[in-house]
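Here is the structure we will look at, set down as structure tokens.
All protein chains but one are shown in place.
Entry: subunit A
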């Protein structure tokens, strides 16, 4: 059983949430933007490249925010919750678009 009251625990949780959660959130954001903009007729590689450039900066901001925030619960909820939701939605959008062609 890990010792949750040890001072190492919150810092490990914070690093994990910031790095992995931040990555997941960014992934979801890139995926959902691409999946949402392609059906609108925007050029595929423009959306992809634009989102990768933005995504790197967003990931950086999320990571820094995660390392600094007091609200660890919110950090977990927003990054993992938001990340998973957007990722799943992106797949749903993609499927409905490809089926509709």
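Please note the rule applied: a residue touches a chain if its C-beta (ideal position, glycine included) is under 8 Å from a C-beta of that chain, and two chains touch if they have at least 3 such contacts; residues count from 1.
FYI, contacts and distances are computed from a predicted model.
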Missing chain's UniProt protein name, "ECF subfamily RNA polymerase sigma-24 subunit", "Amino acid ABC transporter ATP-binding protein", "PepSY-associated TM helix" or "Chaperone NapD"? "PepSY-associated TM helix"
Mind listing the subunit A residues that contact the chain we can't see here? 10-11, 14, 26-27, 30-31, 34-35, 38, 43-46, 48-50, 52-53, 55-57, 59-60, 63-64, 67-68, 70, 87, 90-91, 94, 97-98, 101
